[in-house]
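== chain A ==
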Amino acid sequence: MKNYIGAPLLSALKEAFPAAEYDSEAAQPAVYIPAAELTALLIFLRDDARFGFARLENLTSADYKTYFEMVYHLFAWGPNVWITVKVKLDHDAPVVPSVTGVFPGAEFEEREVYDLMGIEFSGHPDLRRILLAEDFTGHPLRKDYKQAAPPRVPRLRREGGRVYAAD
Partner candidate 1 sequence: MNAMLENGIVVTVAGVLREYLMLLFGNQFLTDLIMKFIGLGALIGVILTAAIVFTYAERKVCALIQVRLGPNRVGGRFGLLQPFADMLKLMSKEDIIPAGCDRVVWALSPMLLFVPSALAYAFFPFDKGAVFADVNVGIFLLIAISSQAVLPFLMGGYASNSKYAMIGGMRTVAQMLSYEAPMVFSLLGIVMLTGSLKMSDIVAVQADNVWFVLLQPVAFVIFVITATAETNRTPFDLVEGESEIVAGAFSEYSGMRWALFFLAEYANLLAVSILTTTFFLGGWSGPVLPGVVWFGLKAVFMVFVFMWLRWTFPRTRIDQMLSLSWKVLLPLALVNVMCTGIGIYIYRLL
Partner candidate 2 sequence: MPQTETYILNMGPQHPSTHGVLRVNLELDGEKILRATPMMGYLHRGIEKLLESRTYIQGVPYTDRLDYVSSMNNNFGYCRAVEELAGIEVPARAEYIRVIMAELNRIASHQVFIGSLANDLGASTGMLYTFRDREEILDLFDLVCGARMTFHYIRVGGVARNLPPEFAEKCRKFLDRVPEFTEEYANLLMGNEIFQRRLKGVSRLTPEQALAHNMTGPNIRATGIPFDLRKVDGYSVYPQFAFEVPVGENGDNWDRFRVRFREITESARIVRQALEGLPEGPVMAKFPKMLKPPKGEVFSRTEGTRGELGFYIVSDGTAKPYRVHIRRPSFINMQALDDMCRGYLIGDSVVAFSAIDPLMGEVDC
């Protein structure tokens, strides 16, 4: 991320969304926003002429053991400026509004986060597991995930047309 959004625009953002927080000391501060205002912020960032963040380049999440963090990397093509928007979520019942209404291209990425991290997206059109099987339990990318022991498949040995268990 070469060109990160500058301090003047960040303060303009803070004016429009008083709930948004960022570390003004950091070189590339991520903007933290409460889940309730996320879609409004993204629409603002996308449609406001000063920002013009029309591309959602990346959507992901991270598990920080006590809380989850949703990470949205937005890119304004033209000025080539980046902004990172983050949402902190409760670890017990993580729910975040879906951004598919703002960026329809986020559909699969949100499904992936739902699948692997177990974060619910309210308002997602088709929230199902995408990479893992429907009947899979658990969310592997969580830090507290313990992999179940692989099922023991009996090994077979063929002798004279008959099949025996090898061990």
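The definition used in the following text is that a residue touches a chain if its C-beta (ideal position, glycine included) is under 8 Å from a C-beta of that chain, and two chains touch if they have at least 3 such contacts; residues count from 1.
In picking the candidates, the idea was that all candidates are chains of the complex that A comes from, given by their letters.
Note that the structure is predicted; figures quoted are calculated from it, not measured.
Candidates 1 or 2 all belong to this complex, yet only 2 touches chain A. Looking at the complex, you find that chain A touches candidate 2 at residues 1-2, 54-58, 60, 62-63, 71, 73, 77, 80, 82, 84, 103-109, 112, 116, 129-133, 140-141.
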